[in-house]
Structures are given as structure tokens and as C-alpha cells.
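With one protein chain held back, the other chains of the complex are shown just where they sit.
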Amino acid sequence: MDWNRLGDTFLLAVQQTLYMVGWTMLAGGILGLAIGIGLYVTRRGNLLSNRGVFAVLNLAVNIVRPIPFLIFLVAIGPLTLNVVGTTIGTEPATFAMSLMAGFVFARLVEQNLVAIDPGVVEAARAMGASPWRIIRTILIPEALAPLILGYTFLFVGVLDMSAMAGYVGGGGLGDFAIVYGYRQYDWGVTAIVVVVMVVVVQLAQWLGNTLARVALRR
Amino acid sequence: MDWNRLGDTFLLAVQQTLYMVGWTMLAGGILGLAIGIGLYVTRRGNLLSNRGVFAVLNLAVNIVRPIPFLIFLVAIGPLTLNVVGTTIGTEPATFAMSLMAGFVFARLVEQNLVAIDPGVVEAARAMGASPWRIIRTILIPEALAPLILGYTFLFVGVLDMSAMAGYVGGGGLGDFAIVYGYRQYDWGVTAIVVVVMVVVVQLAQWLGNTLARVALRR
Amino acid sequence: APGSTGGGGSSDDASGDGGTTVTVGVVGAGDAHWDVLVDKAAEAGITLELQNFSDYQLPNQALSQGELDANQFQHLQFLAEFNVNTDSDLVPVGATAVYPLGLYSTAHASVEEIPDGGEVAIPNDPTNQARALLVLQEAGLVTLTDGGSSLSTPADIEDSRVTVTPVDAGQTAISLQSVDAAIINNDYVGEADLTPEDSIFEDDPASAASEPYINVWAVQAEDADDETIAQLVELFHDPEVEAAHQEESGGTAVFVDRPASELQEILAGIEENLRAQG
Amino acid sequence: MTAEASAPGAPIITFDGVTKVFPARDGDVRAVDDVSLSVGAGEIFGVIGYSGAGKSTLVRLVNALETATTGRIVVAGEEVTALPERRLRAVRERIGMVFQQFNLLSSRTVAGNVAYPLKVAGWPREKRAARVRELLEFVGIADKARTYPAKLSGGQKQRVGIARALATSPAILLADEATSALDPETTAEVLALLRRVNAELGITIVVITHEMDVVRSICSRVAVMEHGRVVEVGDVYRVFAAPEHPATRRFVGASLRDRPTPEILARLRHRHPGRLVTVGVREDGGVTTEITRLLREHDVAGTIIFGGISEVAERPFGSLTLELTGADGAVAAFLAALARTTTVVDLGTAAAPLDPPTLDVADADREDTRPVDGPRMEPPDATSASFSTWTP
Partner (left out) sequence: MTAEASAPGAPIITFDGVTKVFPARDGDVRAVDDVSLSVGAGEIFGVIGYSGAGKSTLVRLVNALETATTGRIVVAGEEVTALPERRLRAVRERIGMVFQQFNLLSSRTVAGNVAYPLKVAGWPREKRAARVRELLEFVGIADKARTYPAKLSGGQKQRVGIARALATSPAILLADEATSALDPETTAEVLALLRRVNAELGITIVVITHEMDVVRSICSRVAVMEHGRVVEVGDVYRVFAAPEHPATRRFVGASLRDRPTPEILARLRHRHPGRLVTVGVREDGGVTTEITRLLREHDVAGTIIFGGISEVAERPFGSLTLELTGADGAVAAFLAALARTTTVVDLGTAAAPLDPPTLDVADADREDTRPVDGPRMEPPDATSASFSTWTP
């Protein structure tokens, strides 16, 4: 890689990726947790079982997830303009990614909550705990280990998704690899970026695995 | 949508998507199950706990997942050529998607297995069941409900991924929406395709939820 | 718009050195000539900020929303389609070059040798796909509905003796090992260990028929007379920039330096045609 | 709480025609079947029954963890069967529950588990810590405070469950098999504690158990369940003294162990070939003086070979099995005289055995505990008729 020529751009790409991934993990994580918990608790027979709300959430997730990211980006353009003030660059890309990541994470959260022993939820109900308290103090802690793994999974997905930020001028490492590596047939650049991403993912996964093991009180 | 002009192409796109998604779900599902179970059983303290194998599998998954799909496609080009005989078209796209889907599903599988009550695995061990039998008759059935949800999650991911098959001439619905809708400024076409995909996803998710509820013997 | 015209969302008067900042949308900021241009612009007191896109629709959209001062990634044909389809009035203010689009093959020495039912890869990006189909029609491999147009897609292939597979532009060269022939953007010809001379068929960039494929700088209508942009247009034809660009294109780029008015005329012509087609 | 308090106070829990049906593919399960019952405030109320009789389901209806299919349940003045989930919370906060399967929070330490209901009830942090320590010390697992449930033994888990249920000193305590995993000493301690919180704080306790000994030692009233129905309910001493339903008789027999089982009887006959009789022991225990007197009078020698006198609801209760030796006529006269005072069951001699009167139970419907081939314990007749005359 020609560091003199690409060095600054590369560092900028790293910054952009950090920005996009960081905010997406935060916003998408919160959104996903909220929707995922919503899906779980409103499921038939569960804590706040509610057909209507479940159907709406379920539909929303099903609508957003399969839309190709590019089309999704454009489709929410007006919303992005309202919220972020612009439709190109790193911020709007982050906005779209957060939404998409939220809907993706929602399913992961839902999935992990399904495996909780209903006995403990029952114990909390028997003590008069409110649904909100049960969510906060039972559902999340009891499913923490798989939730951490799910969040790590999301991280890798978001990093991957951030490569598509290039479509809206969001830049980032993935875009860097494509623009300066792939399209230039410069496999050296591509390889370096991929290695960087793999190392980051390896670290994240190691962290996730470790935290999950700690959270798994067995 | 101008049916006369696009009808055939649309039907072809549907076929291609069915082909790609079908095979990817099959091959990726099997691959993912295998790797995911591998990750779970070789984890520290588990059935076939083995640091080396775990590290290799973990690294492999971490390497493949963050690579932008376009770069991944090119990177495995030589392998694709060997296996499929060509690098462009629906088949090679399916090949690349299967690999990627497999690595993605692996993490979902691993995550869902982590939540299994170790007591039942212990009961099977106490009866002298072999690790392979435990995997087949305990791990998979006990985690079936979340595994089904995970597989449904994968389905949506694969459908989404199939939109990228266009890069290597794989075609499919996602590509159709982009080429004939988005790029032709024809939001009608885009909308129709998106609606079709959402309906398919809605059905798949409904099926997944239903099967998961049946599998959840509570 | 840059400087005082004040339409550009991301432009401002850089007070520090008295220069001006211009944000230009491009597809493929990785191309070497941009580096040279940025340096040249800096010498002229212009801070040239490149906003890279990987998608071809968005640079125009961003420009018409005023989020860019200019863009430079498309030919007149593509710009016309955008204007017509989205009721916009982006205008070309300068030309860069026109590139030949050639058909290459490692397996066959001529178009005639391509077997019936063979497979031909074409780029799937919108600036090249329709043009590639027209090249194939010219080469006698396909027939397009109504003689084809700059909006043609594989769905418009009426009759064909080969299978046409659109792929990512970067994949066309790579795909040569799998297909009988491929239309390759000249950007990628060198990367595939080919030279433009190896093409078994190409359109003629110098001919009038290639006019719609002249690549241009585009701005919002009210910025048509912007000085800074005009300066950039001029700087693009600086020998150093052209040299860098020529090297990249494998020596096939035909530089075009036509006045804005001519370009706008050509554009108007294409737009009229498009509207007439409905 | 003493057995004398047999008349319940104002009812704090009332079941009124309650049925709970679990739908299932192959036939619905009527886990609770038309139960009407009330538990008085301040009572220790026992629920006993065979495995699968519906005991757990019955108490789970009290705090509405299960919703009744039909019927009304009123708890502390609130009709829980009519309350929405939101309004149930206030009711539940005042009910502690020990779960049969413990249901500990695996993500919290032992101390965290016990602190949980205190947090729900909004106790301040400092008071919480002190209370948790106190409870853990009581149940004897203070040293495991920072351990996670997965690392506890079965009995330790159960003790955490008990501490957790008692934490907020609820008005009602539902204890579902709260001592099933505990050794006798810990069980005795837990039962003593329950008796104490009942006496001192007036907490109403519903004890589900399969051990009649638990009922015997702490309950004032007991309900016996079979197949979802409450087949007998009453004062504990009355139920022991005069069990009416065959299921009750079996439980009483299994608990008292004062009458020889057929197996034991066979061995007794082998060792003592003479005339064997089982004599009921009355409340004041004076029957043995009577026996001594009558033996002397009739010149019959008696050896106590089996049986026991223990307490039921803090009153003496039991029976003794004697081997009598003497002239046939003298023995007969002795038995006749004794029978005027108490119940006498003549078991005959080894040579001419008399079977103890068996239960007239058509219990073929107890399919869920009937063995195919294992020897079946046939509890001897509890001679309810004559005993029942003493019932207070």
C-alpha cells in the first residue's frame, strides 16, 4: 500500500468506520433490544401477550430486514434528511445503519429470550414485580450470555454493513477496500484492510466470548 | 410495472432467487450447523473441549464474516472456478452465498446452543451416549426452537444477501429491484419487488414462529 | 455553489488562506488523477473535497439537493436520463473525456468466432450497461427492442445469439476466464493484462455517435457560471492531470474540451429524444 | 399456632367452585376439579395428596400464576380471578412463594436471589443487606452468599428459595414442597421457623407436602387432594384420628407407621407365633395403664412387639401391637374387657392368622400410582369408627 498517497484517506476511513460502527452499535443495540423485548413479551402466552402489538412489531421487522440496503437507504432518505439534515456522508449512513441494525438485532434478542426458563419469570411475577422490572432484572440478566454473543454477532454484521456506507458517501474501511483496492485491482490494499477488519473482529469476538463465559454463571 | 417488457425478466429473477436462496439455505444451513456445533462442543469445558480446534473454527468464522461480500466473492474466485466451473452467474453466486451464510449461521447456532441446560447433556453422558449422538439427539432437539428462529433469521439474511448476487451476474429479485427499479427511477417496480420480498419474509417468519412454538415444549 | 454563489451545502469560504472549498461527488475517488487534481487545485487556492459514492444514482440526487457543489462521474446520456426521470435540471459545465467501450475475449480472436449460445459479460453499472448492449448490437450479437436506446437493459434484448450476463464492472475482466467474451471498461483493461488493442470489437469514441458518452462536470443550473468550477474544469485538462488519467485508462481516453454551451446543447438534444420516447 | 385453633379465623383465601383444566391433545387434564375451600387468616393449612393430584396447581391459583378455568378465588378480600395482571401485582407482593422446582435466578448470587423480592418491595439498600444476611444465616447458607445457584447442592437451592419467599415477611406464604430436599434436622428447623413466623407475625401459611409428618407437626387443618378434587378437609387431629377417605387413610397410615405393614406383620408372626393384637392408644395415653391392669387381672402375659405413640397436632396418638400369651379363655376375656376401653384389632396367631380389616376402597382409579408388579403396601384399617368418637 502506498502509504504516502493513501495514508490520510486510510486513517479517515478508520475514523469513519469507528464513528459509524460505534453509533450504530449503540443506537441499533438499544433499538434492537427494545423491539426484541417487545416481540418476546407480546408473544402469545408471554408476559404482556398482545396479538396486535406483536403483529405490528413483527411486520415492521419483516418489512425492514429484507429490503436491500441500498433501496432502504434511499427509501428512508426523506426521514434521514429530517433527522440528520443531509442524506450523504457518514452521519446519514450511520442513521440508516442504526435502523437496519436495530431491526436485525431485534430478532436476535427475541431468539435468545425464547430460551429463558419460564420458571424464573414466574418467580418474579409471583413477587409482584412489574413487567418493566422483569424485563430489566430478569429477562436481560438471565439471557445475558447469549445476548452478548448476539451483540458480538451484530458487531460483525454492522462492520460488514458499514462497507455499504460507501453508497451514500459514508466512506469507511469497507468502502476504502473496494475503492482503493478492489476497483483499482490493488490486492495489497484490499488485503491490508481485510486483515485490519479481521483483527478487529477477532478481538471483538474474543471479548464477546469472554464476557459471555463470565455471564454464564455455571 | 410494464409487464410486457419486464415480465420474463421478473419471472427469471424469481427463479434465480428461489434457486439461490434454496440452495444457500440448504448448503449454508448444513455448513453453519456443523461449524456452530463444532464451536460449541470444542469450547472450554464442553463435550469435546479442544482449544486448538476451537481457535481454528473461531478464526475461520471471524475471517470470513467481516469481509465485504464483493471482496469475498472475488477472493474465493479461484475456489469457485474449481468447484462450480465458472465465476459468474447464479451458481457461483450461490456458492459464495452458501459459504458466507454457513459462517453466519455458525455463530447463530453456537449462540443458541450456549443456552441449553447442561443437566440434560450430563444425563445423556451418564447413559454412555457418544458425543455424536449427544449432538444429534440432545443438542439439536433441545435448542430446536431458537435454532428454528435462527434459521428463519438466516433466511432473511440470505434473501438480502442475494440482492448482491448481481455483482457476479447472479440476478435475482434484489438485483431486479435495483436494475429495473431503482436505477431506472421506476419506484413502481422497486415497490412491487420489495412487497414480494416482504410477503415472502412475512410467510417465512410466520412459519418459523409457528414451528418454534411447536418445538418449544412448554 | 462554491464561493459567493452560496447554494452549496458543504461549501464555504475558507477564511484561513482566502481559498474556496468545493465539494465534488465522484464514483471512484481512488483513481490517481484525482490526487493530482486535488494538488493542482490547492495550488490555485481551491480546496477540492472529493465525496466518493459507490452508487451512480446518489451523486446526482445529492447534487440536486444542494449537498454537493458539483459532480463528475457521468456522461451526458446518464445525466439526461436523470434530468428527464426526476424532473431535474442539472447542467454540464465542462467535459473531461470519452472512453471507448470494447469487447474482449481470451478464447476467441474475433466476434465471428464467438459460438452461438456463448456467454458475454457486460458491466451492470448504469453508465455502461445500455452502452454495452448497444456495442453488442453493433457487433451483431444481439438485437434490441426498437433498435435500442441508452435506457436499454437486458430485458430489452429481443433476439440474441449469445447469453448476456451483466456483472459488476470490476468483475468483467475477471470473468473472462469463465465467459466467451466480455465488455470491459477501459479502466479495467490494464488490470486484466490486456491492452485496448486486444479488443475484438469497440465503438469509436471519436465519432459523433459517441457524443452522448462524453463525461462531464455537472452542477445545479444556478451554478452554471460558477468561476471556481470553471477553474476546476480547466485544471482537469492540465497536462499532469491528463497524463495521470491517460495512464489509468491504458491510453484510450480521448480528452474532450468542449465549451459548456455545446455540452448543454447535446444534453438538450438527448433529453428531447428521451421525452419523445416517453 | 396450636392444634386447638381448629376453627379458622376470617377466611383469607377462599376457593369457590374452582376448576383448572390444562388442554392437551390427548384429552384435557383437570388438574383442579371443582374445589371449594377456605383458609383462615393466621392458619397453617396443609395440602396433601399423591403426586400429580393437583396440589401445586391449586396453590398457583392463589397468586394467579395460573388462571382458573372456572370458579372464584378471593385472596385477602380481592377476587384474584377477576383482577387484571396489573392489579394482581399488589396482591402478589403480599404473598411469598417457595417453588417446588426452586426457580432461582441463575444470573444472581444467593444473596441476590434473596434480595430480589426486597428490591421489588422497594426496601432501601442498607436494610436489604441486613435482612438478607439474617435470612441466609437462618437457613444456614450464609457462607454461600456470593455463590451462584448452579454451584449449589439441591438442599442449598431449596434453602435459598425459602429465604427468598420469607424475605418480605409476606401476609401469606405458599410453600410448595418446601422441605422435600432437606435433611430432617434442617426440615425441623424450617418447620419451627414457619411455626414461629405464623405465631409471631400471624402469617397465614399454605403448606403443600407429600409428607404427612410435615402436616402432623405444623398444620392446624389439612386438605387431602386426589385427582384434582379435595376429597377431605378438616382439623389435623380429626383427620389423623378418623380419616374418612381411603386416600387420607393411606397417608395417615404411612405417616404414623404404628401399624405393621403386611411385610412386617409376616416377620412379626415369624418371631412371635402367639396371639397378636393391635390396640389403639387414646388421647390421654391411659390405655396402657388399662392394659397393664387387665393383663394382671386376666393373668395374660403381654409383650409389646410393634407400634408407637407419638403426637398429632401436639396430642398423643398411636397404637401398639402386643403378643399375648395365656390360656385361650383368659386371652379372650382380656380382649373383650380391653375392647370396652379402646379399639382392638385381633390379628390371630401365626398358625391361624386373621388379616387386619382391609380398606373397602375401590381405588382402581388411582391408575397413576398403581404398580404393575411391585408389592403393594396395604395400610391396615385405621379403625376410624371407634376412634372418631373421641374427635373433639
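Order as written gives the chain letters A, B, C and D; numbering starts at 1 within each chain.
Here is the rule we use: a contact is a pair of C-beta atoms (placed from the backbone, for glycine too) under 8 Å apart; a residue touches a chain by one contact, two chains touch by 3 or more.
All values derive from a computational prediction rather than experimental measurement.
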Of the chains you can see, which ones touch the chain that is left out? B, D
Sole contact to the chain not displayed, among B:A75, B:V109 or B:I138: B:I138
Going by the touch rule given at the top, which residues of subunit B touch the chain that is not shown? 117, 119-120, 122-130, 133, 137-138, 141-142, 144, 215, 217-218
Residue ranges of subunit D at the interface with the undisplayed chain: 22, 24-26, 29, 48-52, 55-56, 100-101, 134, 137-143, 146-147, 151-156, 158-159, 177, 180-186, 188-190, 192-193, 196, 210-212, 250-251, 254-255, 257-258, 264, 267, 271-272, 281, 284-286, 288-289, 292, 295-296, 301-311, 314, 316, 318, 320, 322-323, 367-377
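What we mean here is this: only the chains that are shown with their structure count from here on.
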Per the C-alpha centroid definition, the whole-Å distance linking subunit A and subunit C comes out as 35
Whole-Å separation of chain centres (CA-atom averages), subunit A against subunit D: 55
Where in subunit C do residues touch two or more of the other chains? 57, 170
Sites on subunit A at which at least two other chains make contact: 70, 74, 117, 164, 178, 182, 218
Among the chains present, which pairs are found to touch? A-B, A-C, A-D, B-C
